[in-house]
Structures are given as C-alpha cells and as structure tokens.
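Can you keep this structure in mind? I'll have questions shortly.
With one protein chain removed, the remaining protein chains of the complex are shown where they sit.
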Amino acid sequence: MVLDLNVSVREKNSVPIIDLEGEIDVYTYPKLSDALKLVFDKYPTVKDLIINLNNVRYIDSTGLGVIANGANQISKISNGYITIINATPQIRKIFDVSGLVSTNFYLFDNEDVALQNLANKSN
Amino acid sequence: MVLDLNVSVREKNSVPIIDLEGEIDVYTYPKLSDALKLVFDKYPTVKDLIINLNNVRYIDSTGLGVIANGANQISKISNGYITIINATPQIRKIFDVSGLVSTNFYLFDNEDVALQNLANKSN
Amino acid sequence: MGEPIKIELTIPSLSDYVGVARLSASGIANRMKFTHEDIEDIKIAVSEACTNAVQYAYGDIVGEIKLSFFIHDNYLEIKVKDNGRGFDINNQADTNTNDPEKIGLGLGIVFMRSLMDKVDYSSSVDSGTEVIMIKKLPVQRNDV
Partner (left out) sequence: MGEPIKIELTIPSLSDYVGVARLSASGIANRMKFTHEDIEDIKIAVSEACTNAVQYAYGDIVGEIKLSFFIHDNYLEIKVKDNGRGFDINNQADTNTNDPEKIGLGLGIVFMRSLMDKVDYSSSVDSGTEVIMIKKLPVQRNDV
C-alpha cells in the first residue's frame, strides 16, 4: 500500500467507522473525502463518526484538511464530533502541531475506548 | 529496514546459519561478505552453510555475486554447498534467471526442510 | 566538510508524483542516519512544499517542480522550486477563508516551519517560488 490509500466504512454500536490503510496525501485524499460524503449521505443526522488510522503510515496537511472539513460538517449537522483512533505517536504530533484537536475533533487510543467514551457522552 | 541490511549468524545442528533482514544491493553487500568471511574463519572445515532470506525483500546481481563467491569458497574448502532458504517467489525468479542454482547452491523452502536434507546427505 | 553531495529530482506538478518526491526524500534521510521521527518530519515537509507547488503554482497547466537535496556533514538542505505564479509571502490573508471548497487550512507552511530546523521562502510573480529547508542531524558525541 505504499503511496496509496484503501478506505472502507463499517458500523459499530450505531457509530459509523471509517477504516483507512495507507498514506493520506494530496493524491489520495479524495478517497477520504468520498468516504466522508458517503457517511453523511447514509447517516443524515449522524452525531459521532470514528476515523481509524490504525494502518495509516503517513498523513499531511491535505489529510488533516479533509478531516477538519468533515468535523465542520458534522458540527453543523448535529453539533457532533469526529473521533480519531489509533494514531501513531508521529501522527499525534502532526495533529498537535495543527492546533485542530479538541476544537474540531477528539483523539482516542483505540476503538473500545472511543466507543465507551461516546456511549458515556450520550447518557 | 528499507535500503539497509541486518546480518546475524547462529548455528543449528552444527550448521552455521546466516539470517538476513533488509535489502542486498551494491551498498549493503559488504555486510554479507563480512558475515561469510566470519563463518569461514570460525568453521575452517565447514561442509554446509545456510543463508536465510526470510526477511530479505530485495536482492540483485551484487547479492548473488557474493553468495556465488561464498559457494566457490565452501566448494574449495570441503566440496560443500550453500543452501538458501525462505526465498520469496520473486527472489527465486532472480536465482533462476542467474543460472547459478544447483551448480553453486541449493534452494529450499525453509529451515526444517533444509536441515533434514543436509542430515540425510551426510548419512 | 567539503562540498555537499547533491541529488536532484524533477517531477511534474501533478499530485500523482508528490509521493515519489517523498520516497526519495525518505531514502536520502535514511542514508544520512536520521532518526525514524526525523525522517517522517522530512517526508511531511517535502510533501507540503510539493503539494503547494502542485496546488498553487501553475493553475491549470502542468509545470515542473525541481527538488535539490544537499547532503552536508551535519544537516540536510532541501530546495523545492517551481516556476509558477509565485505569491506574496507577507500577504496570505485569504488562506483562512471559510470557503468550503478550499481544502487548505494554511497548515502547509506551518508544518514545514514546525518540523524543520529552518525554512526560507522566496517567491515572486516573475520567478516562481523557492523554499529552502534545513534539517539538522542530532549532534554527535565526538563533535562536542
């Protein structure tokens, strides 16, 4: 998967999860935009959305831009949030440098912690 | 390990085994030459020698040249052979194209098969 | 010391080939024995510079992006140059618009500056844009 990106969408506890594998850059980001569009079409009142970076080895400002755009949309739809899981330390650093975290989305270690947290929030 | 090579030497059933990890090219092949020299020094009457390509993702004519050189040496020392194990299909193809197999060394699927075969041979 | 070793790469200003520039950069940084983290930083900085050239330099035509890597004893110097329309570095007011079609958040240059040790931008309408970035190798014991 060097230089390319695979995207798939699934659902757990009613939360849509986008699984990504590969590199998110200026060439591959449209695949992520398309997946976000698909989720917003399928879940028109979506409150939470998880993006799983477990198999993502590279992301830059184009990838963050798409995610931030998605965060803006979900915020408009339902005051919802995007939750990022399984970011490597290097990718966490990029999110930190961007200054986007917390205003636009959450970062959690993994799927279980994220789902638990989203469940608590809605209670 | 992209673009680099790690080399280590161990012994099993009295047969020295060279484990390789990475890429064998014009930059890294001296590491393999050094390991072969080390084995020939430590085992001055060596009959069999296994080279494990399990974690080798790239090899070209420079790597084959070093192995063929080692095969010449072990042949002079004891009429011995070099046995290559765990070559990927792509690397097997390279060995085939080289025309070096069987005149200079054997190829076996894995360590167990190779050791079994070497044991049978010496009986 | 002496002359730095030079590696040059020229790619077209198409998003397809930014990854090729990134791969080359990572190979070079690897040879220089940068840490894994530094290599990732360099990959991102090179990609950001190329991405900007792809997105802004040439409009709808395809131009060239020229990367020069200078391998010095203690640092890597990377020059990314296009011959595109250039921009006023001191006047990027509109990069933070709320235009939903604009994907850029003004993060590219921020990333370069955060991840590299030095970043110099020079850009003019006549001569395109050139960014020179430096990443230092960790100081070695016997240098101190």
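Going in written order, the chains are labelled A, B and C, and every chain counts its residues from 1.
Just so we're on the same page, a contact is a pair of C-beta atoms (placed from the backbone, for glycine too) under 8 Å apart; a residue touches a chain by one contact, two chains touch by 3 or more.
These figures come from a predicted structure and were not determined experimentally.
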Counting contacts across the entire complex, name the shown chains the missing chain touches. A, B, C
Name, in rising order, the residues on chain B that touch the hidden chain in the full complex. 2-3, 23, 25-27, 29, 58, 60-62, 64-66, 68-69, 72, 90, 94, 97-98, 100
The missing chain sits against chain C at residues 5-12, 14, 16-17, 19-20, 23-24, 26-28, 31
Chain A residues touching the chain left out here are 2-4
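Rule of thumb we're sticking to: only the chains that are shown with their structure count from here on.
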With centres defined by CA atoms only, which chain is the most remote from chain C? B
Approximately how many whole Å separate the CA-defined centres of chain A and chain B? 46
Would you mind pulling out the distance in Å between where the CA atoms of chain B average out and where those of chain C do? 42
With chain centres taken as the means of their Cα atoms, state the distance from chain A to chain C in Å. 26
Quick check on chain A: which residues sit in contact with 2+ other chains? none
Which residues belonging to chain C are in contact with no fewer than two other chains? none
